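Omission of a single protein chain aside, the complex is shown with its protein chains in their original locations.
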Amino acid sequence: MRIVLVNVNTSESVTESLRRHAARFAASGTEIHAITPFFGPAAVEGYFDGQISAAAVMDRVAALTEPYDAVIEGGFGEGGQPGLQEMVAVPVISITDAAAFAACLLGRRFSVMTTVPQAARQVADRLLLAGLRDRCASIRPTGLQIPDLERDPGSAVDLIVKTAALAVAEDGADVICLGCAAMADLQDQIAEAAAVPVVEGVSAAVKLAEALHVLGLRPGLKAGSEPRSQVPGWPLHRYLPRP
Amino acid sequence: MRIVLVNVNTSESVTESLRRHAARFAASGTEIHAITPFFGPAAVEGYFDGQISAAAVMDRVAALTEPYDAVIEGGFGEGGQPGLQEMVAVPVISITDAAAFAACLLGRRFSVMTTVPQAARQVADRLLLAGLRDRCASIRPTGLQIPDLERDPGSAVDLIVKTAALAVAEDGADVICLGCAAMADLQDQIAEAAAVPVVEGVSAAVKLAEALHVLGLRPGLKAGSEPRSQVPGWPLHRYLPRP
Amino acid sequence: MRIVLVNVNTSESVTESLRRHAARFAASGTEIHAITPFFGPAAVEGYFDGQISAAAVMDRVAALTEPYDAVIEGGFGEGGQPGLQEMVAVPVISITDAAAFAACLLGRRFSVMTTVPQAARQVADRLLLAGLRDRCASIRPTGLQIPDLERDPGSAVDLIVKTAALAVAEDGADVICLGCAAMADLQDQIAEAAAVPVVEGVSAAVKLAEALHVLGLRPGLKAGSEPRSQVPGWPLHRYLPRP
Amino acid sequence: MRIVLVNVNTSESVTESLRRHAARFAASGTEIHAITPFFGPAAVEGYFDGQISAAAVMDRVAALTEPYDAVIEGGFGEGGQPGLQEMVAVPVISITDAAAFAACLLGRRFSVMTTVPQAARQVADRLLLAGLRDRCASIRPTGLQIPDLERDPGSAVDLIVKTAALAVAEDGADVICLGCAAMADLQDQIAEAAAVPVVEGVSAAVKLAEALHVLGLRPGLKAGSEPRSQVPGWPLHRYLPRP
Amino acid sequence: MRIVLVNVNTSESVTESLRRHAARFAASGTEIHAITPFFGPAAVEGYFDGQISAAAVMDRVAALTEPYDAVIEGGFGEGGQPGLQEMVAVPVISITDAAAFAACLLGRRFSVMTTVPQAARQVADRLLLAGLRDRCASIRPTGLQIPDLERDPGSAVDLIVKTAALAVAEDGADVICLGCAAMADLQDQIAEAAAVPVVEGVSAAVKLAEALHVLGLRPGLKAGSEPRSQVPGWPLHRYLPRP
Partner (left out) sequence: MRIVLVNVNTSESVTESLRRHAARFAASGTEIHAITPFFGPAAVEGYFDGQISAAAVMDRVAALTEPYDAVIEGGFGEGGQPGLQEMVAVPVISITDAAAFAACLLGRRFSVMTTVPQAARQVADRLLLAGLRDRCASIRPTGLQIPDLERDPGSAVDLIVKTAALAVAEDGADVICLGCAAMADLQDQIAEAAAVPVVEGVSAAVKLAEALHVLGLRPGLKAGSEPRSQVPGWPLHRYLPRP
């Protein structure tokens, strides 16, 4: 099968990291096609960024010419899944949902490790809409920014492990979710040091996409239907300078 | 005070209708500056449309050069308020919230009259995020599309009044909210025929914006802060052909 | 328009303070008619007080002979709004609702600063009935009593500002509501020292009452209907000695 | 033990009916002291009535001179329990709570049969505050008024049984609660005709009061403490003409 | 009346303690028949134990030959009530429900003192299914194991009282529930030292069973019906060696 993995920010290095991580867990017959939006924020850290990104991922997917079997929205806490799902007839999986459902299979309540505090609200809203707020013990910002994760991974791992330990001890979490796609590369080190399972969303989404594919499950009739009204200027990338 | 009223679709006639309706209820010292996005759907009837629109309204507001005291997002059920609020330091009021809060002051539970069924999910999600699901008796699609409202307002009024009567009788609503900005022009006729109060969001938002202005209330420190990461291509309208 | 602002306690100095605060924010055509119940507690600090007060405010409003366009129940957390609303055909606005809705327009979650701990339960119950519990980050008693607010306003401001800072830091509030009508006079000083917006309910209720008036919105058919059964002894003030 | 059973309306015939019903289920050592408020509505059918009644029952209890071991508030859906509980150091049991808890011991979800539609909101609010909304399948008004229950009990029984059958078939109820104290006399006939258990609140409250008494359980320190502020005019009955 | 009190573990000394405690609070005409399962854990401290126990209590009750009027499931947080209720036509009362409902009559929010941390999840799940999560301020493990309660009751009382004080101060509880049937013997000492009422579930269940009996209330038609399918091997005790 062919999975489109759409990064939510315009950082090519993050896209490459997502691709590498996804490919590591993909089944042998699964092709990962990782793509970067044509415009939008270099990192998504709040609703201003997120709303541009939600349009940009749809714009990027609209440019695809080859067929595919599933789409993964590769941004934790991002809100573009419902619009993407209306665009295409194959399953669109948010890594937030993927991580949360995997976590729910492993324990009673999970905590999410986010980057900056302003990212937490989007995560909270996403879990509320997913109906999973009761399974979420806490959302804990680490204060890390995406560049910190790449620049000094050792310190980042330490900080995330310490924050996870607080979530276990004080909030009652028995599973940890990495709340930022850019943390994927650190999963092994964090998992080794943590006392509870550590779930990463990109890898989880790949396996869920494969699962739905084998099960022959696709969204209902409304998915992938034609846009219902004229959209002047859409898709936007036709007019924008390529980065 | 100066209120920016941003339409969520690219229909100039809807923008003009919103402006006229807002101006009718504005206080004498209030100036209504109604604007239309530079791109995006002609009507917003689901999440695909809504996500483009949420970026487009931010893009449009980013083009403003004159100061203003409040922003109203003029689309019922639309989700662009949080991103807009991060952009600007003045209150950003969604007409969904405005209508819902006004309705809550008038009765115990309100019902929302929407247009097409696919618009109902966005409204439901918005009310859930607003924490007001318990006050919402039902969301009832009328099946009307925006052009229907302009083409045959008499039939539209009849249908909305009949649907509202069902919401009162079967769902226990004691207030009705018009769930589409384009229904504003029909408010008087609907209100006359309905047995319960009929709230319209654009007019409610104007009065709430004025209220916050007189009260001297503005959002906290995070609102209007600089975007936190570089956003290649932003704002988009610099590159797009003007409609 | 003419707004009846009914104090919930029998302290004339509080009534005068409410009147002054309301008048400061009222539009030019708005007349504030502040009234004091004929009987009831000098301060309302729990349900025993609150239940006497809920009858006393209805009794006081029943004595009005001049027409009016709205009623404001001027006690934070008090529960007399539904009964008052059954009595009269104009909107009856609780300052709890007014403050909470204004706060919801300004941020994600608000905290309420109350006086004594026993007042917190009434506030919590009121917000639960209003369907707004999810938007309330916390209700924090300051330990202040109403006389403290008048006797040593400087210390009261300090304590409220410190408590508000805890609500922001520990409970995640991004808006503060003053949870006692008698705190209205301190609003400016608290707002100046606080890092987040500070909402006061009496002023908010005045603006919401004016908003509903301009919008032409009144409660539905049931409001203001005749009492359904005989009420021996009612209204009570006919028999009670005037204070 | 000595139980004070305070009627919420001023109808002596209802008080006598409550007393008779309570006495029928009381243990041999239990004395039922049924009392009628000195003022207030002849029937409580909404919040206007209910708020006068909530003060009146406190006023009536304040006139008691003999000691007692528990108080029962004998009005279904009425809201006076919290204030009464602050007044006295013994348990104060609302018949709404008593019926609901008994129903929860007998089935999964219960439905409440009320009288007029306007009484349903108070019941709904009371169950929400009690945290029991999820156990309540529905609140169904029968349209009966209290005089109807006394005038034509046969027809009333028929109507309640039919309404109960609808609650079982359509709402999933497996227990019925009689939502009006004046229905107590009809309990046997209703129970005989209904397919599911029928709970009546006055009798349930008597048994729960006795249970707490034998268990030696009393509310905590705050109950029965002195009123915290001066209450001019209180208790009111000193000034009111005796009915 | 005759109450069957079924211990959830196979410790005869616990059964005897439950019997003694129940008998102390039983009315004069009430006979307590305390029984021990024929197999299952010596102490129930989690779901593994609990699921064996849930079958074992049904197996034990299936062996009864004399009639009875009520069954009490004597394990706090245990989940066997629904299955038992399908087996027999008389009320089956869980001591979790009994304690929680009694606590709700005495205060606004209760906290549960459990033994080991792994027992807390069962209690939380039980309260969630009972619809009472909003009335539960916290579930606090004391770290005590059942043998600790018998071996050094003085230290156990101290620890429970200290934990209860934290629940009152930090979680807002105004009632304490003893979250383990084996704490019944310590109730008097804990109640004496605690600032708020202390509810014990076995005694509460006895009184509730008696109350339902006097009220003539039994579960609906589905209770006590014949098992719907063949159950090979059931009841199990026919094959198991007697302990």
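In order of appearance the chains are A, B, C, D and E, and numbering begins at 1 in each one.
Throughout what follows, a residue touches a chain if its C-beta (ideal position, glycine included) is under 8 Å from a C-beta of that chain, and two chains touch if they have at least 3 such contacts.
In this text the structure is predicted, and so the values were computed from the model without any measurement.
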Which shown chains does the chain we cannot see touch?
A, E
Determine which one of A:Pro37, A:Gly50 or A:Pro91 touches the chain that has been left out.
A:Pro91
Among E:Met1, E:Leu64 or E:Met87, exactly one should touch the missing chain; which is it?
E:Met87
Which chain E residues touch the hidden chain?
9-10, 38-52, 54-56, 58, 79-80, 82-83, 85-87, 116, 118, 121, 125, 128-129, 222, 227-234, 236, 239-241, 243
Which parts of chain A face the unshown chain closely enough to count as touching?
25, 27, 91, 93, 97, 101-102, 104-107, 130-135, 174-175, 191, 195-197, 199, 203-204, 207-208, 210-212, 214-222
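Operating definition for what follows: only the chains that are shown with their structure count from here on.
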Touching both chain D and chain E (chains)
none
Proportion of interface numbers common to chain C and chain D (over half same, under half different)
same
Rounded Å distance, chain A centre to chain E centre (Cα mean)
45
Which chain C residues touch at least two other chains?
121, 222
Touch graph across the chains, line, ring, star, complete or other?
line
Can you name every pair of chains that touch?
A-B, B-C, C-D, D-E
